[in-house]
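As structure tokens, the structure follows; a few thoughts come after it.
One chain of protein is taken out of this complex; the other chains stay put.
Lettered A and B in written order, each chain numbered from 1.
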Amino acid sequence: MSDTVDPTAIETKQPARFRWSVVGAVVLVVAVIAFLAFGMKSAATDRPDDVAPDFQMQFFNGYEWQDTSTAQLSDFKGQPVVLNFWASWCVECKIEADLLEETWQAYRDDGVVFLGVAYIDVEPKSLEYLEEYNITYPNAPDLRSTISSKYDITGVPETFFIDKEGKVVHVQLGPVNETMLTGLIDQMLAAEVQG
Amino acid sequence: MLADLGYAATAIAFLAAIYAAVAAYYGVRKKEGRWIASARNALLITFPLVALACILLVLSILRDDYSIEYVWRVSSREMPTYLKVTALWGGQAGSILFFNLLLTGFTAAAMAINWDNQRAIMPYAIVVASFTLIFFLGITILIENPFVRVGAATAEGVGLGLLLSWPTTYVKNLFFRPEMLPADGNGLNPLLRHPGMIIHPPMLYLGYTGFTIPFVFAMAALIAGKFDEGWIRTTRRWTLTAWLFLGLGLILGGRWAYDVLGWGGYWAWDAVENSSLLPWLTGTAFLHSVMIQEKRQMFKGWNVGLIIFTYILVILGTLNVRSGLVSSVHSFAQSNIGWFFLGFLGFMILFSLYWIVVRYDQLRSKNQIDSFLSREAAFMLNNVLFLLIAAVTLFFTYLPVMSELVTGQRMTVGASFFEKFNGPLFAALLVLMGIAPLTMWYRTSIRWLRRMTFGPLVAATLAVVILFILDVRNWLALLGFWIVTFSLILTIFEFIRPGYKRVRNKGESPFKAVSGFITQNRRRYGGYIIHLGVLVMAFGIISTELYQQETQIRLTRGNSVPLGEFSMVFNGVERYPGPDDLEITEASVDVFKDGEFVRTLNPRTELYTRTQQPMTIPGVRSTFTEDFYVIMINWEGTSADAATFRIYVNPLINWVWAGAFIFLAGTLVAAWPDPAEDKIVAAERSRRRIAISGATGD
Partner (left out) sequence: MIPSRIMYHALRFTTYVLFGIVFLFLFSPAAAQESGRAVTDDEVNAIAKELYCPICESTPLDVCPTQACKDWREVIRTKLAEGQTEAEIKAYFELQYGARALAEPPQSGFSLSAWIMPIVLVIAVLFGFIYYMRSIRTPQSPQASGVDESGTLVQDPQIQPEPDQDDYVARIERELRDI
């Protein structure tokens, strides 16, 4: 029993309802594709390369910024910021720990801000790490991993250099070295603030 | 040299697929059969070409040719030969080439087998088959090329940029010769270095690629507007083949996880696992609803839609696995090919939707049922339940992405969550599985149903009461066992009733009687054997999920730990180098049951020295009643005086594997070609040919 095609008989019954169903189906398909596209985009790494996303920090006890327990990144607008992601379980972070602290001491009077964010870490171990390396610049835990997801880091250590206008000028994957660190900070300090 | 030859072979296959699409389209428009025959030949040769490419790649791996990047990536000198062969599908580019091998294989088989009996729709089938081939072969040729040389600049960019940069990349690669060849390769991912690697991926890929053929025929029938009886039989057979392989792949994956991965389980509702489960669910639904079409010519559109949906789920699955869209332990390294898969998926969905709309009136069949208590209704309910499970699984698999869309944070949907919702749905299916064989087409008398279910109902209740007396108090377990016993008795009766009748009427021996009616109706009784297998599996799954005992403890040498009826003594740890770049740390433990010594087990940790990747291999003692399963998590001290162990007692877990075996046996019975049926089909075909030649006056 074979049915052959009748090209004129495309819409015979209830054409309006049929047409609306087709439209609905196409809309659904487009929505599904858009949804999957979004999913793939967010799964891919998307490090900010222009404006540094704002975020809030709730500092560890003893590692506050000027005695305030919370701060936003936007509070530091007008100053160069070195944003460093680390973790107590991260072996490579220990390589740069001393260097970061020394550079902070050298540049703090010039208005450069060093911020440390503990990525998926455990508070007691974070505090141990900070004590071990005598860190004094402000540090905060990455609560709910919101900061690291905004910056889409792929691992630790990762350091973001944010200039006076709040723009990301460089991202360092892995430990920083002295030349790069001081060079970038000098560059950010020298830049004039626009407008 | 070999690499260039392999690439050329794949490229020719790619061009052949394009030619086939164009030639078939031209042939059907101009009504010239020779173009269609030529297109068919083009598709036929894609298979030997891609097979050649695969052989050349495997040869390069076996010869340790590290001038080829893929070989370096997945192989190393000390790997055993069987692993080097399986390394063909051990990485992204090679596995896509292997996927192409199976795709072209199935397509060529369809061209050969169905050329005669589907001649009317064959041109359209060739066009649609070419679409899939062009895409996947295109990915191999243009983007994920397994023959590229090590150190050759790989194409940068995403999407169109990637595509347009191909010519320059290819020419560069052709003449590129690395200054220094790597001395040794990276080696296959340790998780894959296991005999399970031999069959689990090939079975899964066979299942995946197999589902393209029913899709091809469904679309061809849709485009041609011809839906005859032969079409449904062809489509059903191809679906059964793909379904068989996919089921086998799923079962093997579970077994592999249990044996090797050391977390005491076999199914984690992981995103990639779910991606292969989804087409299996819709495929099972189709295999049931197609029977309504064969019997009463109803739900034609529904069946076509199911096949198309199954194929879409296959493409979605490949997208998910290869793009890392949803995080999974299975994910390949992320690359940019996800976007191409998304584009292909969108194209195929819209293409299918277009033809469904155009041929909508053809698909509409006058669906009517006489009673809710009919076989049609039972199969429809079966479809509803399977699709609900698929919908729930699909929803939860993509929920992390959805949550990120809405809240900015990815949530995790763990296995327990899937089980909460799918559990009751599967339970309903188990009940339906027992009752449905009793239903009749059109209408079943309630008296008949009541009479047939009365015995099993009471028996199941008695069984549960006995279990309760034997201290089984978990309400979920009791309910589950009730359902399984009920359906099991009903299904067994499906064999006893006709067997008994034959023994009584014909005086045959029971064995001859049973094998007699099974052979005469392979589809039905193969299906009932499958149901038996599923029920045995269900029995094992319920036991092991609800009554698993586990403990973790640190033991010093000579000390023991109790777990249920067992106890285990820690003897000591030994370290020694193993084959294939391994450093093995092996513990020795003695297992006692009810105070009596049973066996010594050796759970171990294998460390791949080059990549420093550890694998924990469990020590397992398997019996009919349970598995004693122990993993060594940690050991301390250079003299290894203490170690931490994780122990599981999995009751009735081997019933899961036994049930799976019965399931597979049933599938083989159901799929086995029936000589009687083939004779009738051949007779019908020749009658049709005579009628046609009579009409055209040849």
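Everything below uses one rule, namely that a residue touches a chain if its C-beta (ideal position, glycine included) is under 8 Å from a C-beta of that chain, and two chains touch if they have at least 3 such contacts.
What you see is a predicted model, and the numbers here were worked out from it, not measured in a lab.
S.K.: Out of B:Glu144, B:Asp270 or B:Glu606, point to the residue that touches the absent chain in the complete complex.
M.R.: The missing chain is touched by B:Asp270.
S.K.: Please pick, from B:Tyr442, B:Tyr547 or B:Phe661, the residue that touches the omitted chain in the full complex.
M.R.: Within the whole complex, the residue contacting the unshown chain is B:Tyr442.
S.K.: Using the touch rule from the top, list residues of subunit A that touch the missing partner.
M.R.: Answer for subunit A: residues 89, 120, 122-123, 125, 141, 143-146, 149 touch the chain left out.
S.K.: Of the residues in subunit B, which ones touch the absent chain?
M.R.: On the side of subunit B, residues 262-264, 268, 270-271, 327-329, 331, 367-372, 374, 377, 380-381, 384, 387-388, 391-392, 395-396, 399-400, 403, 406-407, 409-417, 421, 425, 440-445, 447-448, 451, 454, 457-458, 461, 464-465, 473, 475-476, 478-479, 482, 494, 497-498, 501-502, 516-517, 520-521, 524, 550-554, 614, 616, 633, 644, 676-677, 680, 683-684, 687 touch the unshown chain.
One rule holds in what follows: only the chains that are shown with their structure count from here on.
S.K.: Compute the distance, rounded to whole Å, between the mean C-alpha positions of subunit A and subunit B.
M.R.: 38
S.K.: Which part of subunit A faces subunit B closely enough to touch in the complex?
M.R.: Going by the criterion above, the answer is residues 1-6, 9-12, 18, 22, 25-26, 29, 32-33, 35-40, 42-44, 144-146, 149.
S.K.: Can you check the complex and tell me which residues of subunit B touch subunit A?
M.R.: 120, 224-229, 297, 316, 319, 323-327, 334, 338-339, 342, 345-346, 349-350, 353, 357-362, 398, 401-402, 404-405, 408-409
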